[in-house]
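Below: one structure in C-alpha cells.
Yeah, one chain of the complex is gone here, protein chain that is, but the others are all in their spots.
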C-alpha cells in the first residue's frame, strides 16, 4: 500500500493473436519495459473480458464461527483512539488477504462491551450498521443518540461525526458495512479524529433519535429541518416498519394483488426521504423476505452484494457454490455471479417468513455511472 | 487477475494503538486467519488515511521516447482480431507493472500504418481519441466515419461499435484514453467482437462526420435525431473550435472582462450537448491554455488526471516532481497531489499561446458519487 | 368560455409616458384596432407591475355557513353521470364569479349521502381530498379503495381513474383541491368518463388501502411495485402520522433542538416517496401547527394558497384583511399578499395544539419554472 516502484515485465509468447516472436520483438519489449509501457495485445483478454470476471469469489462466513472470535476480541483488544473500533472485517479468500469482502465493499462484525465507548471520528467512507441480534448500543451521529435494536438498519453518510456507546450490562455485536475498498482503490478518502469522549447529554438513551422524530414519518418532510447532504437524514430504519412492509407485500400477494418482486418474494429498499434514492451515495441496502418453500429466480448483476441471514433458514446458490444457511450467516455474491435463494419448507419460526435476508450492494455506483446491468 | 485463494496473514505487533501481544492474542489472530477475518485495528492507518495517499506516482513519458517504440511496433506487430489494436499503454511505475496510468485511467499511444484497419468491436469501457499530430485516420463509430486531425478530440461512449482505418500513405499515431482500470477493479465490463471488416461505404473519408452534421452546431439540438445513450452524440470536437474558444477567453481577459479561470489561464471542458455534462459518464476532458509567462495556482483534487502537451513548452510540478515539457509529452497527476503548470516565457510558437495542455480525468466518477473535493 | 371575437379598443390619452394625442395618433390607433394589435405603452403598467398585483382578493368562507348549503344540496341535487360530483366550489369575489378560489386553484366542499356513489372518471387535473370531519367514504383510485377519515390527506395525481362511495349510514363532507383554473387558463386539460358503477370488490372497506400497504412505510420503497407516474403512489397520508410529526417537532423545540420552522411553528410537507418532491406536479400540500400564543412572521410568496382550519382557533391576517377563525373555516391568500397566523392564547382543545392549519398552494408550478420568490 505504499507507492514503491514496480517494473514492467513483458514476455513475448508464441500464440494466436500475438506477434511473431523474434529478436526484434524482444528488443521492442525491452524498450517498452524501459519506458514503462505495456502493449494492449498482451493484456486484452484479462483486462477486457466479455463479461465481468470477478476477482472475488463466493464465500460464506458462519455466524457461529465469527461471533465467538468477536467475543474473544472483547476480552483481549481494548477500544480507543488509534484502533478506533473493535471491528473485524470479512476478507474475501481471493482478494490477497486484504479486509475486502468484495472489490468495493467492506463488511465487519463490530463488538462493544458493557459501558464501553468507541471514540468519535468522521470519514468520507459511507457506512451503516445492521443489527442481527441484541440491543443496548447507541450510535451517536452528529451528537444525536440513535438506539440500535434487532432488525434496525442505521445508515450514516460520509463525513458525519459519529461515536458508539454501550449503555447496558451486556456486550453487543452488529454488522458494519462501508465502501472502504472502493474509496481505497479510487483514492478519494478523508478521515478526521473527533472528541475522545462524547458528552453526558449524548450518553442519554432516548427511545427515538431526533432524526427519527424529524424524518421518520411516512411521506412527511419537516419544512423547518435542514439536512446535512449527502445521504439520508433518517439515521434509523426500525425493524417494526421493515417487518410490516414485507408482511404487507406477502398479504397483497395472498389477496391476489401485485406488490411482490416475484412469487413468494417480498422486498423493500431503504431509501433517502430527500430525493427518494438510495440511502447512501455508494451503497444500496435492501431487505428480502422469501416465503416458506419459495425460491428466487436466478439472477446476475454487475457489482457485488453481501447478505446476512436475519431469520429463517434456506439454501443459497452463488455461482458454483451452494450453502445451507441460518441466522447470522453472511455471504458475498461477486459481480455477475448467478444468485438464487430458497426458503426451507420446514422453517416454522415465523408466520410470515421463511427466509429473511438483509442485503447491501454497490449498485448506486454503477447506476450513477450508467454501468449497471442485470440479467434474469 | 484470476481468483486463486490467498490466505490472511496477521502479525501481532507491540506498538501504540495495538492490543498487547500475548499468547492469547496470537491464538485469536490464528482464529481470524482460519475464518478469513482481518481486524480493522491492524489496517486502519493504511485503509483510512487522513487524505488520499495515491498508490500511483507522478510520472512523465516523453513523446520522443515513446513515439519511436510505437513506430517500431508498426513494423513488428500486426493489427487484427484478437489483439484488436496496436495500442501501447502507459504503466504507472508504482502500480505493479500493470497497464494502468492511474488506479482508474488507461492512456495509450495507438498507431496505424497506411491502409491498415483495426477490426470492429464494442465494450462498456468509455473511450476517446486525441490527436497531437498527423491526420488521415478515420474512426468509424456506429458506421459513421469520423476524421481525426491534429487537435481533434473524439469521444466514444461505451457500447458503441467502432473500428479505425488509415486512408493515407502515412502512418498515424494518437492517444487513447479509457476507464479500463476502473471497470476492471469494479468488475463492470462487457466486450463484444463486431465485423472483421467494415464496409466500403464506411471507408469513405468525408470532411465531416454525420454526428457533426447533426450535433456540431452551437446551441442547436436536432429535433429529429435520436441519440444513443449514454455519452455525447457528438463524435468529434474539432480543433478549430477549441482553439477559438481559448483565444476568445484570453482576448476577453485582455479587454478587461471575466472569462478565464485565473490570470493568463484559459480553459474549456468538452461537454455533452444532451444534458450539458461531461462527454463521458466516467471521464472528463478539458483543454487548457496558459499564456506565456503565466503560472497556474497550486491545486489538489480527488482523483487522477493525465495531461498531454499539445503545444508550447513549460515547467510542470506534480507533488515533489518537476519537469520541463514540450510537445507530445504525457504525464499523470495522482489523486490529491499538488499540481502547477508554468508556461515558458521564451515560447514563440503561437501568438495566443504559451502552453497548450489537453487533460482528461476521472472527476465525473467522484462528482456522481458526492466524493469530489478540490483545494487551492 | 367560447372563443367569440372580441375587438381591440384603444384610447389615446394625454398623460405622462404616453405619446402626444393628435389626429395622426388616433389614425394609428384605428390601424392597430383593424389589425388586432395593442401597443405595449398603453398596457405596460397593468401587465408588467413592479410586483404581483393579485386579481384575486383575500376572502374567508365560514364552515358554519357553507356546510349547511352542502347538506341542503344533498337533499336537492342527485349525484351521477354528467354532473359527476356534488362539489361546490369557492368563488373568489374578484374573479368574475367563476368557481376559482385563485387564478390557479380550485377548492370545493364535496358531499356524499349514505350509500351514494360518485361515478368513475379521470382527468389531467391533479386533485386531492382533505377531511376536516367525519368518516365513512372510500375514494376508489385505480380500483384501490382508500378510506377517508378526519385529518387524512388523499392526493390523486392526474389521469388516475377514481370514484367515491359512502359505505355508512351518515352523510360525509370533505374538501377537494384541484388545479382546474390553471389547466383551464393554460388549456392543457383532458377528461374521460369511466365505469358508471364500481365493482363489488371495490365497495369493500378495508382498513388500509393497497397503496398504503405498499408505499406507507417510512423510508422503505417496495422493489416490486411499479408506480403510475406522475405524482405520488401513496394515496393516503393518515392523520396519526401527521399529528405525530407535528408533535415531535414541538417536542424537539421544547427540548432545545432544531426542527420547527420558527418559534412555536411546526410544519410538514406532504411528499412523494418517489423523488421526494411535492405530492402533485402542480399542487403543494402542507400541515402547520402553531403553538398556543405563538404567531408566524409575516411572509409574502409568489403564487396563491388556500388554508383550512383543522383545529383550534386564532387570528389570520392576509393583506389588509383580518379574521378570527375556527374549525373548518377556509381562506385564500393571493399572490404576494402578506400572511400571518396567530394561535389564540385561550385555546384548550389540544395539548400540543393551538392552531392546526391545512394548506395547499400552487408553489410547484413556480418552482418548476424558476419563478418562485418569497420574502420575509
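Labels A, B and C are assigned to the chains in the order they are written; within every chain, residues are numbered from 1.
In this section, a residue touches a chain if its C-beta (ideal position, glycine included) is under 8 Å from a C-beta of that chain, and two chains touch if they have at least 3 such contacts.
Note that the structure is a prediction, hence the values are computed from the model and not measured.
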Contacts of the hidden chain among displayed chains: B, C
Omitted-chain contact residue, chosen from B:7, B:222 or B:298: B:222
Hidden-chain contact residue, picked from the options B:128, B:237 or B:331: B:237
Residues belonging to chain C that touch the chain removed from view: 1, 3-9, 16-20, 22, 24-25, 28, 31-32, 35-41, 43-44, 46-57, 59, 61, 65-66, 69, 72-73, 75-78, 80-99, 103-104, 108, 123-125, 158, 180, 182-192, 229-231, 281-282, 302-304, 334-336, 362, 364-366, 368-373
Residues of chain B in contact with the chain not shown: 210, 213-226, 232, 234, 237, 241-242, 244-245, 248-249, 251-252, 257-262, 265-276, 279, 286
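As a working rule, only the chains that are shown with their structure count from here on.
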Equivalent interface positions on chain A and chain C, same or different at half: same
Separation of mean Cα positions, chain B and chain A [Å, integer]: 30
Where chain B and chain C are represented by their mean Cα positions, the distance between them in whole Å: 53
Two or more partner chains touched - positions in chain B: none
